[in-house]
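A single structure is presented below for examination.
One protein chain is absent from this view; the other protein chains keep their places.
Let's look at chain A:
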């Protein structure tokens, strides 16, 4: 173990040294390039050689390439959407990219956030992405904002850029960005993705509608699914993120055919794009209408009734005696073979990893007659053993299991059972009892 951690430390040190040297080299190269043919209104030799394949498209030309070179684009969220968007914008020769993300790279990001690598786990996403983008295009100027966008910093940041790309993962930040863009007059390229679906549109562009014109009321939090709970196929935000970069590039170039007042729906399942015509700007919109109620940024977490992240927060529905901790559950269910353990996650999650001898009944089916009779049958085999008989409920993090306890107490009220859930869910199980159990 000592050898492993020693080697890991040495490698981390050498990587840091390498990164510094690379940065130094890039700075020197960039200086040299500036000295030899720096002209603010002309493309350099390097520019022509690098971008010739797109410059020769009549819709772009030298004028378009210069427009890209002098443009600045802010990308909010450097995850599944932000990585591909940033990559194509850096490749296209955009002069200045701003990256906003408060988060650090996690292992579960790597299947879709392809600017980050195994080496960058634990590193701020803005740093990791910045290193990767600089390798792609050393003359790119990048501004890193390792912070959560909020009502007090959003306008300051947004004002510095020509165009904003919404590559975030939660409802509250989407309303915040919309309002910040309306108040500062910036077009907002908005993309989103979940499971096998994506959506794309451009808000607040050329007198077109804003997010609030289309969705004046935020969705109830319980109807919103995040990528952690619902899953997402990496290539889906890949497609949407690349399309976000494309719309931003088209806006810089002054192209017609911008996706404003239209919503593009992408279905990976049927390999289909649907283009739905949206309404025009709403004259009574709260932020961009004729008599706007919103003249400064508000509290968006309160407005949406949800946190401005895609992380689940803990709920507390049960009393202490309705819950059990991981070591006590291990002692009872594993060591003493007591009770019945019901896992209320989806069948897909149960198949990935589960506690041996546990019974999978997803939360959404838990009070259906079939499920109840399945539980009662399982109880009948064992129930004589203990009085009342322990029924344990587990889920991933210990939220759904609490809801399940309340439902099970109702449907099993005629059974002599004591229903309890595992505090902290299978995450706590993995941390405290079984270090081989995956935390996902």
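Everything that follows uses one rule, which is that a contact is a pair of C-beta atoms (placed from the backbone, for glycine too) under 8 Å apart; a residue touches a chain by one contact, two chains touch by 3 or more; residues count from 1.
One rule holds in what follows: contacts and distances are computed from a predicted model.
Novice: Would you kindly match the missing chain to its UniProt protein name, picking from "Nuclear cap-binding protein subunit 2", "Molybdopterin synthase sulfur carrier subunit", "KLLA0E07415p" or "Os10g0556600 protein"?
Specialist: "Molybdopterin synthase sulfur carrier subunit"
Novice: Can you say which of A:106, A:269 or A:299 touches the chain missing from this structure?
Specialist: A:269
Novice: Tell me which residue among A:223, A:271, A:387 or A:435 touches the hidden chain in the full complex.
Specialist: For the chain that is not drawn, the touching residue is A:223.
Novice: Would you indicate which residue among A:64, A:98 or A:237 is in contact with the undisplayed chain?
Specialist: A:237
Novice: Please give every residue of chain A in contact with the chain that is not shown.
Specialist: With respect to the unshown chain, the touching residues of chain A are 77, 79-82, 167-171, 174, 191-194, 197-199, 214-215, 217-220, 222-227, 230, 232, 237, 240, 263, 265, 269-270, 274-279, 310.
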